[in-house]
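With one protein chain removed, the remaining protein chains of the complex are shown where they sit.
Think of it as A and B in the order they're written, each chain with its own count starting at 1.
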Amino acid sequence: MRNRLAGLFWSLVFLAVPVLGVAVFAVAPSIDVWLPKDVSAHGKDIDSLFYFILALTGIVFIATEMLLFWFVWKYDEAARGDQKATYIQGSHTLEVIWTIIPAVLLLFLAIYQMNAWADMKMRRPVMKPTVEVVARQFEWRLRYPGPDGDLGTPDDLFLVNDLHVPVDEDILVQLKSMDVLHSFFLPNLRVKQDAVPGMKIPVWFKASEVGQYDLVCAELCGWGHYKMKGRITIESREDFDAWLEAKYREQEATQAEPLQEDL
Amino acid sequence: MNRHSFFVCESLQRVMQNASPALACTLLLCGLLMSATGCGKTPAASFRPNMVEAAKQRLTPDQEAQVATILEAMFGTPDDPVALPETGLDVSKLRLAAGPVHSDIVGRKNGLFREHCSHCHGVTGDGMGPTAAFLNPYPRDYRPGWFKFKSTERADKPTHADLVTILNNGINGTSMPSFALLGEAKVDALVEYVKYLSMRGEAELSLMRYYFELDDEDEGKLPETREFLVEEILLPVAERWQEAEDAIIDVPEMPEVDLQESIALGKELFYGNKANCVKCHGVTGLGDGQANDYDDWNKVVKQWSDEVLSAHDASTSEMSREEKAEHRAWLARSDKALAGDALDPRTIQPRNLRQAIYRGGRRPLDLYYRIHAGINGAPMPAAAGTLTPDEIWHIVNYVRSLPYEYDGELGADRSMVARDRL
Partner (left out) sequence: MSTVTHHGPGDTTTVAPARSAQPRPVAEFLSTYVFSKDHKVIGLQFLFSTLVWFLIGGLLALAVRWQVAWPWSDVPVLGKLFAQEGGQMSPEFYTMLFTMHATVMIFLVIIPILAGAFGNFLIPLMIGADDMAFPTLNMLSYWFMWPAFFAFGASFFVEGGAASSGWTSYPPLTTNLGASPGSGMGQTLWLIGLTFVGVSSMLGSVNYMTTIIVMRAPGMTMFRLPMTIWAMFITALLQAFALPVLTAAGFMQLFDRTIGTGFFSPEGSIINNQMTGAGGGQPLLWQHLFWFYSHPAVYIMILPAMGMVSDIMTCFARKPLFGYRPMVYSVAGIAGLGFIVWGHHMFISGMNPALGMTFMVSTMMIALPSAVKTFNWLGTLWGGRIQFTTAMLFAISFVSMFIIGGLSGIFMAATPVDIFIHDTYFIVAHFHYVLFAGTAMGVWAAIYFWFPKMFGRTMNEFWGKVHFFLTFIFLNGTFFTMHILGAVGFPRRLADAYHYETFHHLQPMNAFMTYCAIGMVACQAIFAINFFWSMFYGPKAGRNPWNANGLEWTAPSPPGHGNFDIQPIVYRGPYEYSVPGCEKDHLMQTDPPLEHAVAAAH
């Protein structure tokens, strides 16, 4: 007669998976290891989809893992006594059920998110680029079009790593790369887009709150990938214009003295 | 209860049964692993001696050791920097930048240089960190004390603010990134540490060169008096750093002429004999002029490796046996220094002026400094003697217009203009 405790022990080990799994996700937001603050107009679409999928997969996760635990607990050899295992080779009905239901759910999920995706990557606002971002090993070279609104003219403003955008306005970034692949990642704005050499890729978003956030490179770009750090400053239209003006004056400085006053 | 104790007994019994070889091996392996971890403690980082200069000056091992001792007394170690008051350096800033990187739960307190800089510039500031050999151009070697982009005259040291600007903006066109986001305090500490490394490097050079000037009665040893070390070695270096703050180039106002006219005048100068920019930057402005020159850092290595090479070829027939042995030892040591403590010399490319990439900054002011004072360490000469300030301004304006110059002089070379790709 086999000992029942071994089976109980192992089934509890498998029970720990859903219990601790759910616990980790439940605790994560309270220890701030969770989605960073969202300051974009479209971010809530991503976040709500994330939560929706989390709920959906969470239910499936708990259900299947609990079932696994229950079967392991219940059908332990030691608990079955002299009883043989049930001789069953499958069930057509069950197969149909657990094919159709996930299929419908997955298809629904696929269609449900198409609109959000199109908003973020396909329906580009009709406007001239706010700023051109040229990724380079290992920094973000920025170019603002200047007063004439066109890039590639002598009044362009050149900057490094320090991206500023006005709040509550459509921002169109023209993303390029000078050398290898990079990825323009703004965690707080839920924006990520690879920069590909030889391509001009439009990226657009609308910031909804004033503040300073990280700009991260999210595609391996060489040994200095980790240090390709930028910063995005979201500010009011007035502050933005004033900043642009000051930076442009700084770039055109012909004297050392006034520069320091500007700073 | 009964059942439970049975289970415990049974498992214990099973452990004992199975324990013999498996348990012993596990313990052995864990022990090995732990002892390896303990022995694996890596030695503390140390400054690397300037082997090229030591070989060049034919220092004896005793002399090398003396230099090392003196330097450690004057400057300390990478983990524990020392700055004599004469250096004018702020030790608290140095401590922030020096030492191994500490990452604790609260955040990082020090080790900034080794976190951000040393993998290129090396712990010693010799421009030979592990990543250095793969970069183009090579990272700066601070030890000779030459700095390219600054607001002072060619031969002068840069000001503190100049170095801060470089760290903040990075150097476009090189692998030097911008560190502006570290914040003022950290950048300040790093600049202080760069100055410290540079002073240390220069002091090392002058110590090594001083042996040449010793009298016979010194018996090949430098005097280790404070007076000698401070007066003869440290102060000449430190004072030049302090003087730099007051030696900023005086920039006159831009002449009041129409921009297009100024550009035209600048163009004339660019191609004319007086400024003769075309010699290096090429008739196209693409930097395709003279291209076989070296910058000073590479020139030192190049010249010396040529010297060593010719010494290899030189005849030794007239040497005595001892001389031959000494010669061979010197050659071996020089080869070792060249292989291990210097990067293969590379020629310097004149700047392509049509890419809108300006290493020392794109402000008209920066370009004025560059043309006025030249670029220390690079073949770019100072124009201050030959050109008037107005003429320099005209060239500045022309150079700034080059990336946007649309007329078709470039022909097939249009593809080299990175304007559209910038």
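In this text, a residue touches a chain if its C-beta (ideal position, glycine included) is under 8 Å from a C-beta of that chain, and two chains touch if they have at least 3 such contacts.
Bear in mind that the values here come from a model prediction, so they are computed numbers and not experimental data.
J.: Counting contacts across the entire complex, name the shown chains the missing chain touches.
T.: Result: the unshown chain touches A, B.
J.: Using the document's definition of touch, tell me which of B:Gly88, B:Gly173, B:Pro255 or B:Gly289 contacts the absent chain.
T.: B:Gly173
J.: Can you tell me which of B:Ala45, B:Ala68, B:Val91 or B:Ala384 touches the chain that was removed from the display?
T.: Of the candidates B:Ala45, B:Ala68, B:Val91 or B:Ala384, B:Ala45 is in touch with the missing chain.
J.: Determine and list the chain B residues touching the chain excluded from the picture.
T.: Counting only chain B, the missing chain is touched by 14-15, 18, 21-22, 25-26, 29-30, 33, 36-37, 40-45, 100-103, 105, 107-108, 111, 114-115, 118-119, 122-123, 129-131, 133-137, 173-175, 182, 355, 415-416, 418, 421.
J.: Across the whole complex, list the residues on chain A that are touched by the chain not included here.
T.: Interface with the chain not displayed, on the chain A side: 6-7, 10, 13-14, 17, 20-21, 24-25, 28, 32-36, 45-46, 49-50, 53-54, 56-57, 60-61, 64-65, 67-68, 71-72, 75-77, 80, 83-91, 94-95, 98-99, 102-103, 106-107, 109-110, 113-114, 116-118, 120-122, 136-137, 177-181, 183, 185, 187-188, 190-199, 201, 213-214, 216-227, 229.
Following the convention adopted for this analysis, only the chains that are shown with their structure count from here on.
J.: Quick check: how many Å separate the C-alpha centres of chain A and chain B?
T.: Comparing mean C-alpha positions, chain B is 38 Å from chain A.
J.: Which residues of chain A touch chain B in the complex?
T.: Going through chain A, the ones touching chain B are 3-6, 134, 137-139, 141, 143, 152-154, 158, 160-162, 176, 178, 223-224, 227-231, 250-256, 259.
J.: What does chain B use to touch chain A in their complex?
T.: 3-4, 6-7, 10, 116, 131, 134, 151, 169-170, 172, 175, 177-178, 180-181, 248, 251, 253-254, 356, 362-365, 368, 400-401, 404, 419-422
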